[in-house]
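Here the complex is missing one protein chain, while the rest keep their positions.
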Amino acid sequence: MSFSAAKWRDRFPLLAAHPGLHYLDNAATGQLCEAAFDAVTHHDLTHRANVLRGTYRLAEQADAAYENARQQVATYLNAANAEEVVFTAGTTAAINLVAHAFGEGLGAGDEVMLSLAEHHSNFVPWQMLRARRGVVLRILPLAPDGRLDLARLEEHLTPRCKLVAVTHASNVTGAVTELVPIVSAAHAVGARVLVDGAQAVQHGPVDVQALGVDLYAFSGHKAFGPTGVGVLWGKAEALEQLPPFLGGGGMIGRVTPGETTFAMPPRRFEAGTPPIAQAVGLGAALDWLQAQPWADMHAHTARLAQRLLEELAVLPGLTFLGPRDLRNRLPIVSFNLDGLHPHDVCQVLDRHGVAVRGGHHCAQPLMDFFGVAGAVRASLAPYNSEADIDALLAGLKDAMRKLG
Amino acid sequence: MSFSAAKWRDRFPLLAAHPGLHYLDNAATGQLCEAAFDAVTHHDLTHRANVLRGTYRLAEQADAAYENARQQVATYLNAANAEEVVFTAGTTAAINLVAHAFGEGLGAGDEVMLSLAEHHSNFVPWQMLRARRGVVLRILPLAPDGRLDLARLEEHLTPRCKLVAVTHASNVTGAVTELVPIVSAAHAVGARVLVDGAQAVQHGPVDVQALGVDLYAFSGHKAFGPTGVGVLWGKAEALEQLPPFLGGGGMIGRVTPGETTFAMPPRRFEAGTPPIAQAVGLGAALDWLQAQPWADMHAHTARLAQRLLEELAVLPGLTFLGPRDLRNRLPIVSFNLDGLHPHDVCQVLDRHGVAVRGGHHCAQPLMDFFGVAGAVRASLAPYNSEADIDALLAGLKDAMRKLG
Amino acid sequence: MSDDLYQQALLDLAKAAHGAGTLPSPDGEALRDSPLCGDRVRMQVALEGGRIRAIAHDVKGCLLCRAAASLLGLHGAGLDAAGAGALRDRVAATLAGSEPPPGWPELKLFEPVRPHRNRHGCVLLPFETLLAALDSQTRA
Partner (left out) sequence: MSDDLYQQALLDLAKAAHGAGTLPSPDGEALRDSPLCGDRVRMQVALEGGRIRAIAHDVKGCLLCRAAASLLGLHGAGLDAAGAGALRDRVAATLAGSEPPPGWPELKLFEPVRPHRNRHGCVLLPFETLLAALDSQTRA
């Protein structure tokens, strides 16, 4: 097998420098890969300038680096065209962009369909749109294991639906959404599909054309890239129909006190100086990821997740949030131990060098669905190893002893 | 004199590595200072984790670093409280935040006063607000030298005015706005004052309390910090009155499918994962800047700007955009040479190693005021030297010879 | 100072859950969420001459939060609003590094929370909810 988790780990400077760290909070933030780190450093040391229309060499280099990053993102997503890639501040910013730009075309009675498994970032913007424009939110319910209940799709996806906004994968249960039936049902009623890919892109290249979706959002920091940058991808014809969201430099045609005309996508949606160095870092991260042996990496993380599921299942008082199998699911495992509070558990785990997150994971509607206030979540990346799982399990046993 | 421009220049890694570069495009982007570079590197290599409620050490360190950056910004602005500092993606994002959050409280007939000297980022968001909510934009005219015409303040600042949004300094003329009379006139009619500080903070610490303004926006990349981050400062009571703008993780109290409550400022305005490492870098940049000998530095850049103004003034066919003296003005000098297009001039200057920008500088209303389509702009920072001015002047003479 | 947040005495205090339950006819009551972790505390007070006669609470929270609520159940009686406010401030100061106030020896148990700033809110939540409960009474 050509993949070695230990060698992969060495490509992540923080992890390489902290051999005792068992980092299992990858769904919150992935560690920065060397490729991204080096690209940002190189950019800031050799090509730093503002982009757009600079006519000196440094500015030309900055422009080229920024547009090259756009192409790298397009390649990773298999987008038809680099101009379909809009750089944003993150997933949240990208979804809010759509909620405003697409939302401006909606009115009372129009419907937006979400699922109950959405992260707050794909929930709150739509609630705010509802408050602004009186649209109706339809919430697709979940099957008992937390997967979207596609049997009830027809009931919630009405001809008044203009947009379906669903997650590509849950940040709590790891369940991967079956997008194909959703996309065809949505398109059949004339609705667009926005996918929250915040948890998906870090698990391998995505093919937005094969998925057939219209809009796709994700964050750099979860994909082993820098903080401060994210992406909204949109089909050219979908983006062209959207009005701008933020106003400012770079997104205009011409400005007079009376009237202003706007640039074509992607610039129309990139008001102000973009996160240039961060986009360059994200492009480098994705370019590097693209070349990785994903089949081996998936086998590796699935094996670790499988072991974790099995060994957790036998702990007394343990309940899972989400599917118990690994079919169509990411290596994200959320659970509770009867009588133990997630924060207390995480705090004890920290003393074992294990970094996991406890709490509602910005998915309170999903927590309510499971009837809990929070959960402990271990989320894996390809750099994780048996040693990380060993430490997590040992720490949990210690927590049960100490806190029980 | 304790300040040496050459030594200061060495604190900027890109400049230190490119001794032949005459970087005079500081109003577009300042070079990244070593302090910011090191802080971001250190953060990404030792403290990278998501912020908010992580209970493991790495996350606690990330939180502490992020909140420390907030305090560093507060100190630089002399804010009463670190909680008054909201991290954004940049000036443009900060102004749009206000245009939406404050704008939601406005309706037809309410007025917002701008000036004709505003950057598109402080123009377009208000035009878009006008389109959304029917507010009236009042545009304070300019005196012939491009300064805000305060004599006409009373005429444009009516009792219907709810917000005055003006630049602290023009990115084209360098003219510094006299804020004190504007603030007292605005407050007298019950209007809030938002100041676009994108061109001001890089020229020394700002005292928002002494200025008496209500809201203040700026960008990291122009203040020798990273791209991808900016700040909206607001008086506590001003921020508390604003509803949220973007929805997502981190800015909520509690989310249910029916209803959502929001966190207190600054968190209410920081939806999603913030630009953590970039905020840390910006904090470090400002912390370093705070300790610099500003009086000496101002004398240094003023001397360079004075020489530039004088030597340009004698060139045949030269016109300035803006005041011809340095009273209450930043070292930003914009001009045109009769019959020569700014882009052509800049391109020739590039061959002399001189990086200046030509074009409309995202200030088309101001360009229209001066009756030009664009201009060449040289914008100075304390690391600039006589050699940079020499190169610029030699390059201009070459351009006149070559293109004339 | 032990670095261990979960000393036996803290666990015992949390599990004792002094004051857990409800009051038949409270004079004041408040419910508070922790904004970021979803934890929730309900506090009820019965008053006599402006002072707390009885406290009852219901806590969905972590051990730190439960221990803090239990401590109030144990020692809260006799406080008036000013005293409860001062106590909250002293607890915050203790977390920030000051010596705990005299007369509340159990507050020492929270000293190891100091370096864990994200957990300060867990300890403070019951104290703040108590203040809100007293305030609800004033306004009723």
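As written, the chain order gives the labels A, B and C, with residue 1 at the start of each chain.
The definition used in the following text is that a residue touches a chain if its C-beta (ideal position, glycine included) is under 8 Å from a C-beta of that chain, and two chains touch if they have at least 3 such contacts.
A quick note: this is a predicted structure, and the numbers were derived from the prediction, not measured.
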| item | value |
| --- | --- |
| In the full complex, displayed partners of the excluded chain | A, B |
| Omitted-chain contact residue, chosen from B:Gly30, B:Pro125, B:Gly359 or B:Gly395 | B:Gly359 |
| Of A:Ala64, A:Ala80, A:Ala295 or A:Ala387, the residue in touch with the unshown chain | A:Ala64 |
| Chain A residues that touch the omitted chain in the full complex | 52-55, 59-60, 63-64, 250, 252-254, 263-264, 267 |
| Chain not shown, touching residues in chain B | 341-344, 347-348, 358-360, 364, 367, 373-374, 402-403 |
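The criterion applied here is as follows: only the chains that are shown with their structure count from here on.
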| item | value |
| --- | --- |
| Chain A-chain B separation of Cα centroids, rounded to whole Å | 31 |
| Centre-to-centre distance between chain C and chain A (centres being mean Cα positions), rounded to whole Å | 38 |
| Rounded Å distance between chain B and chain C, as computed from the means of their C-alpha atoms | 45 |
| For chain B, residues contacting two or more additional chains | 53-55, 59, 250, 252, 254 |
| Shared interface positions of chain C, touching two or more other chains | 36-38, 116, 119 |
